[in-house]
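Handing you a structure now.
A single protein chain has been removed from this complex, and every other one stays in its place.
Showing chain A:
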Amino acid sequence: MKTKIFSLVSIMLLFISCKKNQSIVVTTNEYHAAIDNVTQIMIHDIFSPPVASRIFVYPNIAAYEVMAQNSKTYISLQNQLNGLDSIPKLDSKSGVNQPLAALIAHMELSKQLVFSEEIVDKFRDSLYQKWTDENEEEFIVSKEYGLKVAERIKRWMGKDNYKETRTMSKFSVYANQPGRWQPTPPSYMDAVEPHWGEIRTMVLDSASQFKPKPALPFSLSKNSPFFKEVQEVYDISKEMIVKGDNSEEIKIAQFWDCNPYVSVSQGHMMFAKKKITPGAHWMGIVKIASKKSNADFAKTVFAYTKTSIGIFEGFISCWNEKFKSNVVRPETVINQNIDENWKPLLQTPPFPEYTSGHSVVSMCSASILTSVFGDNFSYTDDTEVQFGLPKRKYRSFDAAAKEAAMSRLYGGIHYKAAIVNGIDHGKTIGEFIEAKLKMIK
């Protein structure tokens, strides 16, 4: 018996040492897992939707740039994204495993961007150990290159005005201006990221290159277009109560809630219900589409990268508008003028109303995903299963985006104009990115 075990071990050792010369295989699943890992950390650390979009985009770009070097299919984003003027060259004879280096670059930048670094470390260290065991030599050269690219992207990232916007002024609440946004129940948080419109864009020349239609002028007169939209939000919520908990509207609203921090208070007892952000939800859809279409590693990275660029640009552009028009939320207007006890189905997120961020980034994502995976790409979305919500089926990315946009009306947190104009705005940005970025040869 003892000899048997001994010989088995010897064989295994031989086998392992044989493998040393074989190249490390990095799967798309490992890339998906890296993104999922970041998504989970963000739920813990609590990042607002715009900040979350930034945490997705830079690591993806780093990975994409590794993959694009010497590629027959993909074109580097160097000189295509604002301020990204150089990428460390890859010597094709260096023995760098590009998917490996791409994943390493992704993890490295993700670590920089989240707070709970130790979770990235844990995830990374187990992979590093595995790769060292598999082919130490290849791992070392690939790591070296991956970190080099990450370092370059980090330097570029450092100039996107994020650091500066951290210390800019907070949003001023003027209680005597009824049309101006003000903090909403229950936690009455300060407005989130009032200067996000000042973050450097990547593809757009500026946050204001594309502007949505102007917001409806605030008015409390019953027949004004604005107040009619307020009334509509209220009426729809009442209709939904009549229809009951199983109505399609309620399901849609809950499915697309995507609020990273919903504060729940029961008397002295308070806690947070935390979910993923809109950006994370669309990253989930990228994963579903990549898997369904059996995309290879490079295409998977490409799909993530292009979509996350769209989401990043969408948030900057949308936030730029939000903090120019500063439109008050339905909850505030309805509580003060229609029904003081009314509460929206979804908790009102802490920033001005116009336009709907979810509408903009969903439509922007959908148009980019359509360009990558084709129109009428049907799929089943199981992204929200972890939050106890069911799967939903969609016949196309566009259909999903339009439903996501409408969820804001059903949720009682947006007027229709923010949705309709948000969709248009998102589509414009998506199409512009599509036209401007040359990523495929």
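Criterion: contacts are C-beta pairs under 8 Å (C-beta built on N, C-alpha and C of every residue); 3 or more make two chains touch, one makes a residue touch a chain; residues count from 1.
Note that in this section contacts and distances are computed from a predicted model.
Engineer: What protein name does the UniProt record of the undisplayed chain give, "Manganese/zinc/iron transport system permease protein", "Cytochrome c oxidase subunit 1", "ASPIC/UnbV domain-containing protein" or "Ethanolamine ammonia-lyase small subunit"?
Structural biologist: "ASPIC/UnbV domain-containing protein"
Engineer: From the listed residues A:Ser110, A:Gln182, A:Asn326 or A:Ser371, report the one that touches the chain absent from this view.
Structural biologist: Of the listed residues, the one touching the omitted chain is A:Gln182.
Engineer: Which listed residue, A:Val173, A:Ile241 or A:Val385, touches the chain dropped from view?
Structural biologist: A:Val173
Engineer: Among A:Glu30, A:Glu117, A:Glu134 or A:Glu232, which residue is in touch with the absent chain?
Structural biologist: A:Glu117
Engineer: Which residue numbers on chain A touch the omitted chain?
Structural biologist: Looking at chain A, the ones touching the missing chain are residues 43-46, 115-117, 163-164, 166-176, 182-183, 185-186, 188, 190, 263-274, 335, 340, 343, 387-388.
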